[in-house]
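All protein chains but one are shown in place.
Which chain is which? They are A, B and C, in the order written, and residues in each are numbered from 1.
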Amino acid sequence: MSVRVRLTEAPFDPWAEVAEAERARGAARAAHGAAAVFVGAMRDRNEGVAVESMFLEHYPGMTEREMARAAEAALVRWGAAEAVVVHRVGEVRPGEALVLVAVWSGHRAQAFEACREIMEAVKHRVPLWKRERRADGERWVERNTPGRMDPAGA
Amino acid sequence: MSVRVRLTEAPFDPWAEVAEAERARGAARAAHGAAAVFVGAMRDRNEGVAVESMFLEHYPGMTEREMARAAEAALVRWGAAEAVVVHRVGEVRPGEALVLVAVWSGHRAQAFEACREIMEAVKHRVPLWKRERRADGERWVERNTPGRMDPAGA
Amino acid sequence: MRVQVRYFASLRERMGREGLRLEVPEAERLTVAEVWRRASGEPELPPGTLCAVNMEYAAPEREVRDGDEVAFFPPVTGGAP
Partner (left out) sequence: MRVQVRYFASLRERMGREGLRLEVPEAERLTVAEVWRRASGEPELPPGTLCAVNMEYAAPEREVRDGDEVAFFPPVTGGAP
């Protein structure tokens, strides 16, 4: 089991990060054939209002620790092999990547579930707070978007 | 709504493919900030037996059509924006990517659900058949692995 | 009327060919199941066999028309682990 977490103040390319992790895995690629990846980028609107930029505050030390703990717990619960979690902090502009969660596993169900579980922990347990700069002023984001939803027409 | 599907007899780099699609999206990156991606690579073992290579047979025409149909249905059902589906056909070696499903959406729940639904369609509806070359001979793969599972200890 | 029959994967191997062209008198009413019987010489579709008409999944009761392509294949196993 392997977990790698990272915070970055600089913009990062999530797909290059995954490709690099994939290369580093080497022979494990043929053992753990399933990869589930989530990337969240900053949107240019929230609740219908244009957002110009965002500041992501964190709790140095605790933020990394909670990220690593969430990833380890998810790998153990779902029997998955490897996770990479990267989160942006500081000033972010619309379109830039905020978060990357990548999980490798022997089977797709494990990879999907572990990836999703880590994302929910990032939204609800990892100490990170968003302050938006919008056309109508600055404000702290106080509510999370839902992690589950019903299909259209349900 | 945009769907792009592709079959390829040559090895492909799924992360380069996603990065390329991401670049092509341009301004949409800031509108649809959530991306869920699944990549399945060929494993070197199946049911405990070493697999040397695999031949993926398909039904030219129907295979692409079913891939596109599954992607469109999932985008509509979950209200997601964009999907890219690539599937390998022909001779494949362990460690090489077999399938890529990438979905972009405004919110993470839509992206996760649509990605997973497309993967299940690829496993169960899209006409593709695997013939494994193993240490103990050649054989057609006749059963799919489960797409859902319970967590450890459940 | 003419119907193009196609087999895939393990079914293609068992039948020993990729398919055949079936010719039947214009007046006959022909279902997918009947196409199977005439093409394969076997009375029943093997359990789990999937059928498609013109690259669309179809039930065995589905009627076929002149020029249709009728395909038979085993359960699909695409994707990855």
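In this section, a residue touches a chain if its C-beta (ideal position, glycine included) is under 8 Å from a C-beta of that chain, and two chains touch if they have at least 3 such contacts.
Nothing here was measured: the structure is a model prediction, and the numbers come from that model.
Contacts of the undisplayed chain with visible chains (whole complex): A, B.
Contact with the undisplayed chain is limited, among A:Ala36, A:Leu98 or A:Cys115, to A:Leu98. Checked against the full complex, the candidates B:Val5, B:Ala34 or B:Met67 give a single residue touching the omitted chain, namely B:Ala34. For the options A:Gly26, A:Gly61 or A:Gly137, the residue in contact with the chain missing from this view is A:Gly61.
Across the interface with the omitted chain, chain A contributes residues 39-43, 56-59, 61-62, 65, 87, 98-99, 119, 122-131, 140-145. Within the complete assembly, residues 33-34, 106-108 of chain B touch the chain that is not shown.
The definition used in the following text is that only the chains that are shown with their structure count from here on.
Taken as a contact graph, the chains are fully connected, with every chain touching every other chain.
Separating the CA-averaged centres of chain A and chain B is a span of 21 Å. Chain centres here are Cα averages; for chain A and chain C they lie 47 Å apart. Inter-chain spacing, taken between the CA centroids of chain B and chain C, is 27 Å. Of all residues in chain A, those touching 2 or more other chains are 33-34, 106-108, listed in ascending order. For chain C, the set of residues touching two or more other chains reads 79-81.
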